[in-house]
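Removed: one protein chain of the complex. Kept in place: all other protein chains.
Chain lettering (A, B and C) follows the sequence in which the chains are written, and residue indices restart at 1 in each chain.
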Amino acid sequence: MYVAGEFRMTSQEIMIINPFTSEVFARASRAESEDLEFAIQKGLVVEKEMASMSVYLRREILLQIAEGITRTHDRFTSLIVQECGKPWKYASAEVDRAIATFIIAAEETKRWPAEHLSIDWTAAGLGKEAWLKYFPIGLVAGISPFNFPLNLAVHKLAPAIAAACPIILKPSSSTPLSMLELARVIDTTALPKGAVSILPMDRALGNTLASDLRFKLLSFTGSPAVGWKLKNESGRKHVVLELGGNAGVIVSDSADLNLAVRKCVMGAFSYSGQVCIHTQRIFVHASVFKEFCERFVAQSLMIKTGDPMDPTTDISVMIDEKNAIRVESWVNEALNDGAKLLCGGKRQGAYYPPTVLMETKPEMKVCSLEVFGPVVTIEPYHDFAEAVRLINQSEYGLQAGVFTDRLSEMNLAFAELEVGGVIINDVPTFRVDHMPYGGVKNSGQGREGVKYAMVDMLEPKLLVKNT
Amino acid sequence: MYVAGEFRMTSQEIMIINPFTSEVFARASRAESEDLEFAIQKGLVVEKEMASMSVYLRREILLQIAEGITRTHDRFTSLIVQECGKPWKYASAEVDRAIATFIIAAEETKRWPAEHLSIDWTAAGLGKEAWLKYFPIGLVAGISPFNFPLNLAVHKLAPAIAAACPIILKPSSSTPLSMLELARVIDTTALPKGAVSILPMDRALGNTLASDLRFKLLSFTGSPAVGWKLKNESGRKHVVLELGGNAGVIVSDSADLNLAVRKCVMGAFSYSGQVCIHTQRIFVHASVFKEFCERFVAQSLMIKTGDPMDPTTDISVMIDEKNAIRVESWVNEALNDGAKLLCGGKRQGAYYPPTVLMETKPEMKVCSLEVFGPVVTIEPYHDFAEAVRLINQSEYGLQAGVFTDRLSEMNLAFAELEVGGVIINDVPTFRVDHMPYGGVKNSGQGREGVKYAMVDMLEPKLLVKNT
Amino acid sequence: MYVAGEFRMTSQEIMIINPFTSEVFARASRAESEDLEFAIQKGLVVEKEMASMSVYLRREILLQIAEGITRTHDRFTSLIVQECGKPWKYASAEVDRAIATFIIAAEETKRWPAEHLSIDWTAAGLGKEAWLKYFPIGLVAGISPFNFPLNLAVHKLAPAIAAACPIILKPSSSTPLSMLELARVIDTTALPKGAVSILPMDRALGNTLASDLRFKLLSFTGSPAVGWKLKNESGRKHVVLELGGNAGVIVSDSADLNLAVRKCVMGAFSYSGQVCIHTQRIFVHASVFKEFCERFVAQSLMIKTGDPMDPTTDISVMIDEKNAIRVESWVNEALNDGAKLLCGGKRQGAYYPPTVLMETKPEMKVCSLEVFGPVVTIEPYHDFAEAVRLINQSEYGLQAGVFTDRLSEMNLAFAELEVGGVIINDVPTFRVDHMPYGGVKNSGQGREGVKYAMVDMLEPKLLVKNT
Partner (left out) sequence: MYVAGEFRMTSQEIMIINPFTSEVFARASRAESEDLEFAIQKGLVVEKEMASMSVYLRREILLQIAEGITRTHDRFTSLIVQECGKPWKYASAEVDRAIATFIIAAEETKRWPAEHLSIDWTAAGLGKEAWLKYFPIGLVAGISPFNFPLNLAVHKLAPAIAAACPIILKPSSSTPLSMLELARVIDTTALPKGAVSILPMDRALGNTLASDLRFKLLSFTGSPAVGWKLKNESGRKHVVLELGGNAGVIVSDSADLNLAVRKCVMGAFSYSGQVCIHTQRIFVHASVFKEFCERFVAQSLMIKTGDPMDPTTDISVMIDEKNAIRVESWVNEALNDGAKLLCGGKRQGAYYPPTVLMETKPEMKVCSLEVFGPVVTIEPYHDFAEAVRLINQSEYGLQAGVFTDRLSEMNLAFAELEVGGVIINDVPTFRVDHMPYGGVKNSGQGREGVKYAMVDMLEPKLLVKNT
């Protein structure tokens, strides 16, 4: 546990279980309320020091952290594989992305928003001009989930450092190791003690991150149920919520079918679909539906399963058996209710195979809820506008993918899809770390993506000069 | 009452009292819950129609409204004078500003935010590019106060029309007339019925504007107590709060003293200080303190008081006697506690005269709370950094004024003052309608100022193109 | 003649001929060198006064000019019809656009470019920040052509006033009347005398607009031969050149053929093709080529010809018989060389009818040069990339149109077409007055379109503050 520059242990021990071996392979400490209080007080103390740090120094620190991760890339990858059962190649990619996120943050330190306003076009403003600049908001609370234990936390941490805000981060209690490893890297830099604390904690203590007025921003990535509840308890602070989804894809008859199949298989099954923008629902134009399904199933069956430490593995066990059982029950419920199984569907312990369903109904759980597992539905459509309506028939709105070569379909999709991002000729699972990312409807509020995350960590201040 | 294109009357009658004559001069209706429900349902129905209206048409409508107000400028002015006792010249200026606000909104329709993102500098993004565009958020709820009965409501209405969002607005129940007059103007335009409703209502019904999930944004201008409470009940919607303040001014020894005195007198007393950014606390460098006080009092005594319908009147009665009594009690409390009265201090009914205090203590109500009356404190300082600390010694943070010719003082003030806007060589009371306006700390969250108000009425959506 | 606020007559009289009636209907004066010298000296004198005018005043003046034109809209239209034989409905549209150009300029006064730079991310820049602002460049020279005698001159004049630069404008000697009428409007505003001069002059004197070092910018719209020559004589000044073109269109098999035919007929023949972005070359996918040609010819034959004063006329005489003879000879040369005539081709005095050619060769004058007449070629293509190459097979590069519903074709067209603007699903003849407009290759250098024209009239100046 990393409390404002101190590595501490407490009596509240957490057992970290490797989902693939089901063995406890590490132990960590859970923060008690006095640890959190200490972190908050230190955070408040360094607020001013952070705010007056030069860009030069903040940039150096962020680059040093990026270099620190790079130097022990394999160690980070290995921790991710072990703590969340993510196959090596995806874990390694996550480490790459975390490095990129710090580098992007380093660059963003140089490019704070600022705006010039003409004032003298009003009678009242004659002789005046104004500049709008942005200042650090103060102490930030971050809460991050298990599925990208490093990079989704870094998406709060790196912008906070770039924006000169101290941050207290609560990683998932089941996967805190990669972040605690990151704390070691951070600890070697010139960042003031108190600027960063990484505190695994239970939900009760976590709730105080929302309710404590000394935090100026709560940035939460996790489930909708928890997220919206915390917002209601957030008092005067700003809140950013990155919640889940049941992302959909449309495959037009004008699409490049090879591309569509290849991308959709990856979007549906990589890391067992335990991804917020996992490709869960695919709508294919009726004229190519049959061919799409055949190719999709064929490629799904070729996915390499096995030990996540094996660098060739594509899919392994889920985060725990409880979740695999949940997915199984949702699929079975769908099958009982008339859905048809194209492949997959047989759970083995915590492993659930790539599973493809068709003839589903929108109200089935595999369609309407966030499945967070390697399950995808494929349904035909006849008219593009109908496909758009089907995607929108959801409580969620994170991202959507559209495979098409028609300008008119792209225009309609972008205008009408109720989501945060529309990805043309790729899956909704596409994300790079500098793009604005976030959802509408039940999927959240606000955007992340370094620069966009920083905006919520900055407060505008206007300077009007009467000359 | 204007409900989604219909002028309705209900059994719940409101008496509108002229504060200067204390007579009921008009009657209006208070909305009942079925009126509100009707307005909401109509609003939801026109969401799509609004979103697909061309910029051309929205711009035309906004310009028509501006012209409509211009044509009956005196009628609007007269209603404001009567409903809130604001002296004619300030009421007339408010009508000018409301016109300007609609013209600014008309222009902003042409200039929605949009952003291009390079994606192909990442390995994952090769061959991709992205555009970020903005779309209307949906139904907006607005709540506006008595003191600028027209323009502070227009600051919600005009951006909503510009941003293609339907809006339901609750004006202050004591001053709804100028907004209902505006409804008549709006009703003659091509704006779809349901795009705008103006509903005076009691607080209980007003609370549902915060709690009803069908609103996507609550934009509130009013008191901190009510504002923060509504935020906690706001569920998934976005919230913008424009609350009060106890704005401060620093007068440096390098300042142009003539300018400082003249501006401060106006900032302190115009419309009896019933302005969110009323100049309440003045800190003057010790070397010019005595001279400043003398000139300030001399000019304060020259302020023209009387009938608000008289175009030469500067200050008249307050909104009601209750408030004048409250101000009187705060001043008396300060005097009892050691403050010294330089002028003013004698209430006559609802009239309270320009009142200047010195030797106050920061914890006195006239210093620490929002006085919302024609009262100002003047205190000496010795060191500029000390003056900045004195300004910051407040729960509020709306705007601050600094009279100085020193670059170093301007820099320090802008870096350290905890406010939404720093006005150099003018009072914090300065506002033009296109500038970002809003506070920090207890003074609110978010910014208004047409373009800035529109940002909260728009949802970003990203288009990633894989070419 | 309008010389720095004085209306003057000289002994050098110009006869203004109505191209339709061939009669002299007005007389104007040509400037002598002492008039120009007077205008220059007055222009230099007001440079500072202009630079320090408030935005408020410049904006007011621009809006007053717009209103002044609006009040005598018909008089402006009538002058254009008479001085250049443009049919009433197009002349009236030109007056509308000139009004729009002044309104756009009024708005742009409020939105000067400005930029904030972070400096303190370098060791050398610690403690520093910088702002980049823009200042008027000084005296501007403008030269405008006959074909849009009002609006193409206004595209120099309105940005100059907005950018606070004095300007001396040379209109075409054959069509100076609408601009001299505009001088009357300008003369009634508060614009300082000397800020605007409108001087018809012969080419020899016109050349000194390029060579005289006291001008800081030459903005020229006209022929390539003259334009590039003036650039070489321009010394230290900035130069913007808006020259001609032989704009092309691609009609894909995925296009909406109705739309394509309707737009192309207008693009090809309105105002007898005497438009810089006249649609001169059409390339149609082979699979729809025959149908396109049939419909195109059918619609071309329905174009209303006749007296330009008749508000229903689409096409009338050309600017003079000399040009009609030139066009006739180019068409005949093409026909002799193997081209096929689909319709038109018979000259009557200064009238040349809508003429459609096919089976042309790229090196024919009707393809390779700027025809500036009502002549269009239509050729089939088989592969979209080939069509792009055919458009690029030109010395010119102003704008191009592409009718398509394929995303991939839009992408290819935008990436590869060597032009200033690609118009998807409309003709290259499309222009609105706030868009950046200008060509590459032989078609010119720089962009107009109010905001873009203003950029060349402003000089950046950096402020670095060491705090």
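Operating definition for what follows: contacts are C-beta pairs under 8 Å (C-beta built on N, C-alpha and C of every residue); 3 or more make two chains touch, one makes a residue touch a chain.
Bear in mind that the values here come from a model prediction, so they are computed numbers and not experimental data.
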| item | value |
| --- | --- |
| Selected residue (touches chain absent from view) among C:132, C:301, C:358 or C:390 | C:132 |
| Option from C:6, C:187, C:253 or C:459 whose C-beta touches the chain left out | C:459 |
| Subunit C residues that touch the omitted chain in the full complex | 100, 117, 119, 122, 124-125, 128, 130, 132-133, 228, 231-236, 238, 410, 414, 417, 419-426, 430, 432-437, 440, 442, 445, 447, 459-467 |
| Interface with the undisplayed chain - residues on subunit B | 54-56, 59, 109-112, 114-116, 118, 120-123, 125-127, 131, 133, 254, 404-408, 410, 424 |
| Footprint left on subunit A by the chain that the document does not show | 107, 407-408, 411, 465, 467 |
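Methods note: only the chains that are shown with their structure count from here on.
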| item | value |
| --- | --- |
| Interchain centroid distance [CA atoms averaged], subunit A/subunit B, Å | 37 |
| Rounded Å distance between subunit B and subunit C, as computed from the means of their C-alpha atoms | 46 |
| CA centroid of subunit A to CA centroid of subunit C, Å | 50 |
| Multi-partner residues of subunit A (each touching 2 or more other chains) | 122, 125, 133, 410, 424 |
